[in-house]
Structures are given as C-alpha cells and as structure tokens.
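Shown next, in structure tokens, is the structure this report addresses.
Of the protein chains in this complex, one is absent; all others appear in place.
Chains here go by letter, A and B, matching the order in which they are written, and residues are numbered from 1 within each.
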Amino acid sequence: MSGPLSQTDRRGIDPALGALIGEAAGMRLADRPADGVRTTTPRALPVLSEPDPTYYDLPPIKPPVWVWAVPAYFFVGGVAGAASVLSGACQLLAPRRAEGLVRRARQLALAGDVAGSALLVYDLGRPSRFLHMLRVLRPTSPMSVGSWLLAGSGAANTAAVLLGGRPGLAGRLGGAAGLLAAGLGGPLAGYTGVLLAHTVVPLWSAGHRALPPLFVASAAGSAGWALALLAPPGPGRQIARRLAVGGTAAELVLGRAWERTVGRVPRVARPLRAGRAARLWRGSQVLAAGALLGAGLAVLAARRAASRSGRGGSRGSGAVVQGVASALGLLGSLALRWAVFQGGRDSAQDARATFHLQRARSGGAA
Amino acid sequence: MSQKGFFTDTTVCIGCKACEVACKQWNQLPADGYELSALSYDNTRQLGASTWRHVSFMERAAPGGGGAADGLAWLMSSDVCKHCARAGCLEACPTGAIIRTEHDSVYVQPDVCNGCGYCVVSCPFGVIDRREDDGRAWKCTLCYDRLQDGLEPACAKACPTDSIQFGPLDLLRWRARERLAEVQAGGQPQAHLYGADPDRQPGTGGLNAFFLLADRPELYNLPPDPQAPSVHAGASWGSMALAAIGLAGAALGLAAWEAGA
Partner (left out) sequence: MIQGSNFAECHPVGFRWVMEAKRRGATVIHVDPRFTRTSAMADLHVPIRAGTDIAFLGGLIRFVIEEGRWFREYVTHYTNAGALLREDLRDPEDLDGLFSGWDPQQGRYELETWQYQGVDEVVPAAGHKELFASGGAGHQDRARGRTISFEHQDPTLQHPRCVFQVLRRHFQRYTPEMVEATCGVPRATFLRVAEAITRNSGRERTTAFAYSVGWTQHSVGVQYIRTAAILQLLLGNIGRPGGGILALRGHASIQGSTDIPTLYNLLPGYIPMPHDQNAASLDDYLHSNEAATAWWSELPKYVVSLLTAWFGPQARREAEFGFGLLPRLTGNHSHLVTVADMADGKLEGYFVMGENPAVGSANAGLQRRALGRLRWLVVRDLVLTETAEFWRQGPEHERGETSPESIDTEVFFFPAAAHTEKDGSFTNTQRLLQWHHKAVEPPGAARSELHFMFHLGRRLKQRYAGSSAARDRAIQALTWDYPTQGPHQDPDAEAVLAEINGYRVADGSPVSGFTELAADGSTACGCWIYAGCRAEGKNQTARRRPAAEQRWVAPEWGWAWPANRRILYNRASADPQGRPWSERKRLVWWDSEQGRWVGHDVPDFLADRAPDYEPPEGAEGLAAISGRAPFIMQADGKGWLYAPSGLLDGPLPTHYEPQESIVPNPLYAQQCNPVRLEWRRPDNPYARACADPRFPLVATTFRLTEHHTAGGMSRWLPWLTELQPAAFCEVSPELAAERGLSHGGWATVSSARGAIELRVLVTRRLRPLSLAGRRVHQIALPWHWGTAGLTRGGSVNDLLPFVADPNVNIPESKLFAAEIQPGRRGTRGPVPDGTGHMDGQGRDLPGAGPPLAQPDQRTSKT
C-alpha cells in the first residue's frame, strides 16, 4: 500500500484514493525513478559575523532558464533587423545602384526572421503554445514587444521578398513592406538589448542604458559582414562593407563603454574578467578587431590591385581577405552575444553580484 | 475586493516547515528530491517551480551580542512569493498568463503560460521558476482556490506561531508596525520591516507579502534593494531608440553616399 505509491508519485498521493485537484495537480512530472539520497558538495561553514554575508552563496535570483537558442536568436535577429534597415535605406536612396543589395538584404532579413522565430519556439517550455506570444501586447514586456516586432518584421520581409521588384501594385506593396520592415528593423536589432537590460540579472541590468546600443552596433556590423559576402559585387557590396566596418567599430567602442558601466560595481563585471564569459568577451573583441584589420587589408589589397590593374591574382587575394574579415566579424558579433549571455548567467549565480549592485545603488540602505 | 497578503514575522519563526508541507499538500506539489544540503537545516534551499514556501536557516552571531548566552543566533524565515505591487514577472509576461487577481495577488494561469522563461529573470526575488519536465512557470498562487472559498492560505493556516499572518494589507501593515516597535523595544534595534512600505521599496512598489527581519536581508537571501526590471524602461528603450535612429541614419547615409558617388 505505501511503498510502491511513494516510489512513483512524488506527491505521495494515490490517485485511487485522493483526487488530484490542487493548483499544481496538472504539473507534468518526468517519469524518473525514485530519488535516493543525493549529496551536494559540502561547503565550509559561513563565518558567523561575515560583514558581506550571503545565504550560503546561493543566488537570491534565478539564473535564466534559456538555452543556446536564445543568444543565437539575438545574433540572427540582429542580422535580420539591421539588414532590413540597410535594405530599406538603399531602397529609398539608392534603388538602382544597390538593387542587388536590397534584394539580398531582404532575403537575409527574412531568413533571420524565420530562423529567429524557430530558435525562440525551440526555447519555449511549451513550444506548441508559441502563438500565445501574440495573445496580448504588453508594452512593459520587451519580449512581448519583441515578439510583435519579429512577427511584423517577418510578415513585412516576406511580403517584400515575394512582391518586391514586381511590376505594378504588387511591387509597390512589396516596396512599402520593405520600408515597413526597415522601420521595424532598428528596434528588432536593439530590443534584445532592452530585453536583457529588463531583467534582474546583475550584468544585464547594470548596463541597461549601454547594452541596447551595443546590440544595435553589433547587429549592424554582423548584417554588414554578412551582406559583404552575399551582396552581388558592386556598389551594394561596398555599402555593406562600410556598414560592417562602421558597425563593428561602434561595437568595439560601445563594448568598452558597456564594460566600463557594468564595471562600476566590480563584482557585477566579474564574469567579464575570468572564466568562459570573459574568454568569449575578449574573443569577441579580438575577432572584431581582426575583422576591421582584415577589412583594412582588403581595402589596401584592392587599392594595390587597382593601381596594378592588369595583373589578376591580387584581386582574388583581396576577396579571400574580405571573406576572412567577414567571417571574423560575424563570429565576433556572435561571440559578443554569447559573452553577454554567459556572463549574465554567471552573474545571476553570484549572490554578491546582486547584493553589491543593489547596495551600491541604494547607498547601503536596506 | 480588498488587497490581501502575508506578513511574515521572522522573529517568531521556529523553523518547523509546516508551511512548506501544508503548501505542498494543499497544492499537490511534488517533492523535489531527497538531497542533504548540509546548509544548516535547510534542505529545500530555495523557492522554485514546485516549492512555493521555503524556510531559511542561518547560524549567525547574535547582533549586538544579545540573545543567547553564547552569542549565537539561528535566523529562520519562511520565504514566499511577494506578490509585488509592481510585479516584475507580470510586467515581463508576454502571453498575459500572469495576471493580477481581485485579491491583488499575482497569479500564473497554467493554461496560458508557454514557458518563455522571461518571468524567471524578471523576478527580483528568484521566486518564479520554470519546471523543466512541465515546461511552464509556477509559483505561489496565494492559495487562490482557498481564497475563493473564504479560507486563508494553507501556509498561514498551518503556521503554529503566527509567524505567517494572512489578511487585509492595511491591517497587516498596522500590525507589522506595532510588532516592530515591540521587537525593537525588546532589545533588537536592528530589526526592520522589509517591503511593508512602498515608499521605502519603490522598486517593487511595496510587497503584498512583507517581512519583519531581525538582521540584514542578505542573511535571508533577500535582495537589499529589489527593483522590478521595468524601472529602467525609459532609459533602455530610449537609448535603444537613439541607437536605432543612429543605425537608420548610418544606413541612409551610406546609401546616399553610394548613390551620390
């Protein structure tokens, strides 16, 4: 009567005897075997009068439950947003010269929207309920706003890709959709920074003003590097390269600014000093710098090639350098998202990061 | 309906964990596993998706050397969802699953939640959590079902020393102030109310489940100055807007430059 029941149901309720009608009766429980005594790593006893106490170093907040798909989404969503913006800008001001870029950028943005949506759905605890995201629009929730942005961007880019360049009304509608996507693109690239800043995770919330621009810059850079590869050679590719260089340069500058902001409370920035997040963070900067260097080398190579026109080989080496630069730039942008994500997760696990940040904010008052 | 909530007077908490058991029993929550933490008598360790009450235990030097002869204090406190006036989880919820009820409590509708996990990082108190095998976020409901039947929440009902008191917030706040005066006069000047006064905890707008603490909040794993994340909304959306405009400007500039070339 007792044994088997307790082994299988961690509620200790025999459904034959007790009705499962409590608030959490519907909670789905993994069918795992009975738990034995598990042990945690023993910790040293806390110091009795520790002036900077924590509760056994357990975090007072919950670390994010998100998996890899979320930083991956930050990256592809950023690419999609910035690509939409660039596409729209060129559609407006250089429709002829950058026609190929406009088309490619729309396609890239659409791909980003679709992949991003897939990543987000994958990360949901109940993926089948992804449509609930559009049940309401809650302005206080960056995720709600972002869901609508992503949905809108996806719809607009779909229309732009399908209808854009067609004759007549369809083409005009496609163009309008492209512009709409471009309008949504900036927020789409930046809201993810707001989304992180709008949490209690110390590393994310400490730089709440600096993080969104950093994400926008990184998005611009990554879209630029991607389109520098994807856009047809010509002026469009040139625009993309310039966006890449500008975005990545801004990313480096804003990254330093963000780091300085969060570093005001040393404990908060601790994940950026040592560990996996720190390696990612430094790596992202090295990659970005490498990308800029590569871009510079590519320009030099192109100039040399132009001055010695007639011989063909160097043009090819310029393309390789450009390709390497793009790869470095994209990787750098991805690493930056990952560093911020990982660093936030680490800082959420560090009780003192939360406590120090709040004590610093409130001047020590309880 | 009037605002309802908890006043948890930790100075009379005897650490019996009846609240934890009553909560799990009433709400039919599963056990979380049989793990010896070696953290004093706290084998629960934290609130979570299937732990809606958690009693903390901290062995500590008695403030001011008072209390026990050997200068030792054993702080115990029953933690719970604070049902913040400005609830980070509710503000963050993109699906509208998290709502405010007629009792002014914060309630997660399990049939709406899609497990996006944003509430988890939006709670300044680490209360709400997503249960991986269920996929949804869960937390204290303030025993919504019991309140509908005119009963007090299971934890408050089970608490033998009235450390957990349930009732209308106005009354509880009054009682808390009376009790604080009593405790302070009784030789614990460092005792204080946590979250009782919206003005003193503007980041949450005050808590509908507030506490009388005998020592620093950190010792109870409570953040000293909690804020709903949305307090930064203006600043972060603003800087994002500037950046987005900057991006648009840059893109237009590049396009114009190329067009003009």
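In the analysis below, a contact is a pair of C-beta atoms (placed from the backbone, for glycine too) under 8 Å apart; a residue touches a chain by one contact, two chains touch by 3 or more.
This is a predicted model, so every value here is computed, not measured.
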Query: What residue numbers in chain A mark contact with the hidden partner chain?
result: 1-3, 6-7, 9-12, 14, 17, 34-37, 39-45, 48
Missing-chain contacts mapped onto chain B: 12, 14-18, 20-21, 24-25, 30-36, 38, 40-41, 43-44, 59, 67-70, 72-76, 160-162, 182
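Heads up, the rule we're going with is that only the chains that are shown with their structure count from here on.
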Message: Rounded to a whole Å, what is the gap between the Cα centroids of chain A and chain B?
response: 28
Task: Note which residues of chain A are touching chain B in the complex, please.
output: 9-13, 20-30, 35-40, 42-43, 45-46, 48-49, 53-56, 58-66, 82, 85-86, 88-90, 92-94, 97-98, 123-127, 129-130, 132-133, 135-136, 138, 140-144, 147, 182, 185-187, 189-191, 193-195, 197-201, 204-205, 208-213, 215-217, 219-220, 235-236, 238-239, 242-243, 246-247, 348, 351, 354-355, 358-359, 361-362, 365-366
Task: Under the touch definition given earlier, write down the residues of chain B that touch chain A in their complex.
output: 24, 26-39, 42, 45-46, 49-50, 56, 58-61, 72, 88, 91-97, 110, 112-118, 120-138, 141, 143-145, 192, 194, 216-227, 229-230, 232-233, 235-248, 250-252, 254-259, 261
